[in-house]
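Below is one structure, written out as structure tokens, with a few remarks after it.
Apart from one protein chain that is not included, each protein chain of the complex appears where it belongs.
Each chain gets a letter, A and B, in the order it is written, and its residues are counted from 1.
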Amino acid sequence: MTPSRLAVGLAALAFVWLGCDSLPGKPTEAERYRRPSEILDFESLYAVNCAGCHGSEGTLGPARPLADSLYLELIGRERMGRVIAEGVPGTAMPTFLDANGGTLTQAQIDAVRDGLFENWWKPPTKAAARKQLPGYAQPAAARAARGGDAFSKYCADCHGADGLGPEAPGERKANGKKGGAVLDPNFLALVSDQMLRTAVIAGRTDLGMPDWRATSDGGPMTEPEINDVVAWMSERRP
Amino acid sequence: MAESKSGPTSGPTNPRVVPPVTRRDFLFKLGLGLNVIAASLVAIPVVGYVVSALFHRSAQQAWIALGDLDRFPVNETRLATYRNPFTRPWDGVTADIPCWVRRTPDASGQPSFQIFAINCAHLGCPVRWFPESRLFMCPCHGGVYYEDGTVASGPPPRGLYEYAYRVKGGRLEVQGGETPNLAEPV
Partner (left out) sequence: MPGLAERARRTFGWFDDRLHLKAIFDSTAGHPIPRRSASWWYVFGSGTLVCFILQIVTGICLALVYVPSPNEAYASLEYLNYEQNLGWFLRGVHNWGSVFMVGLMTIHMIQVFLFGAYKYPRELTWVVGCVLFLLTLGAAFTGQIMRFDQDAYWGLQIGVSIAARIPFVGESIVHLLQGGPIIGAETLSRFFSLHVFVLPGLLIGGIVVHLRLVLTRGINEFPVEGQEVAPETYAAEYEELLEKTGIRFFPDGVDKDIVFAALVLFGIVGCAAILGPPIPNGPADPTLINTAPRPDFYFLSLFAAFALMPPYLEDFVIVYVLPVMVLGLFAIPFLSNVGEKHPRRRPGAVIAATLAMTTLCVMAWEGLDSDWSPHMDAWSGTAVPTHLVEGRTPLELQGALVLQVKQCRNCHALDGSGGKRGPDLSNVATRLTEDQLVRQVLQGGGNMPAYGKNLTPAEVTAVVAFMRTLHPRGQLPARDSAPPAVPASGTAGS
């Protein structure tokens, strides 16, 4: 056997060998099992733990949209991590940290939190816009008595003067331009004041509810008005 | 075969010889007897070796610490894991046994618990606790249990298996060692 033939033979063998190694049935590293606690990529974690309520794209779920830069700006990274870990007692938000009886490790919660901000948070374009943003937490100094006026001024146009939504069910348009019954006692019983405040400030833009700057009255609500209307709504809770 | 051909006169076919107990007969019977004894000498230990798993029944339960009491908040159900005490060095992770610990409101000053086996009473699959709906669900055939372990729906013939527990020195201890099933529900 001449050296050239030997070389051709070896090349053919190597080809077959490589061919074996790239067959479609060969298990890939991607298919390899990973323990649940080792899954640290945002997409997988979000798809299994968050998409059910917050929507698979971060919008149009029954719970607050997370693909909402304004909301992410409002809550901030640190608080977001805490909400995921501890949940919000009394509401539908469950606790996720394993030490609290949830299913995720702290590292996974950090990954979800960071992923939310990386994917859906854009820094405010103007420094001024950031300053305008009302505070996240509801202050104790709110005056509930004045909240009724603020509600009539900013909210009643969509949510009805009594806060029970448009009279006939058909009046509420499918595109959500008309708001629903936010003073329904059962609704109020199921949500926290913080949820109300967040909704007033950040809106639910995916369902047509504007944020605090673009109310039906045209102008932004002032921070005291926001405080008052949330306190007033809270008082309507049975 | 070859022998019977070579010696036709030595067999019992010869009518004049009354067949006494020949040496060959004796050796054959002796061999048979010896082999019966030898076979049982081998077989008894073999069978005993194989079925030994059926015995040593009493030593298969022990008290194992699950952790400090404050690991288990009142009115919550948490997953706890213990190392099975009856283990071989090469058992690996299979000897890490999970269980659900439910702490109920303290009765007369004593902390009180329910400790459920992970295994569904239907066919042994691992049930998962959902704190939101306060239900245990089984991923195999859809058995569902309430938080106190009673059957809520699905095929399980009984509630979740419960381990005995005790509180010793501020720590919760569980009596475990054996996987429960319908034949031996703990």
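Assume a residue touches a chain if its C-beta (ideal position, glycine included) is under 8 Å from a C-beta of that chain, and two chains touch if they have at least 3 such contacts.
Nothing here was measured: the structure is a model prediction, and the numbers come from that model.
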item	value
Among B:G31, B:P45, B:P73 or B:G142, the residue in touch with the chain that has been omitted	B:G142
Option touching the unshown chain, where A:L133, A:A156 or A:A181 are the choices	A:A181
Touch residues of subunit A, complete complex, unshown partner	20, 23-27, 29, 31-33, 35-36, 47-53, 55-56, 60-63, 92, 94, 103, 165, 167-169, 172-176, 179-182, 184-187, 189-191, 207
For subunit B, residues in touch with the removed chain	50-51, 53-54, 60, 79, 81, 84, 86-88, 90-98, 118-119, 122-128, 130, 132-135, 137-142, 144, 146, 152-157, 177-179, 181-184
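Methods note: only the chains that are shown with their structure count from here on.
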item	value
Centre distance in Å when subunit A and subunit B are each reduced to the mean of their C-alpha atoms	48
Interfacial residue positions of subunit B with respect to subunit A in the complex	76-78, 131-132
Subunit B contact footprint on subunit A (complex, rising order)	94-95, 101
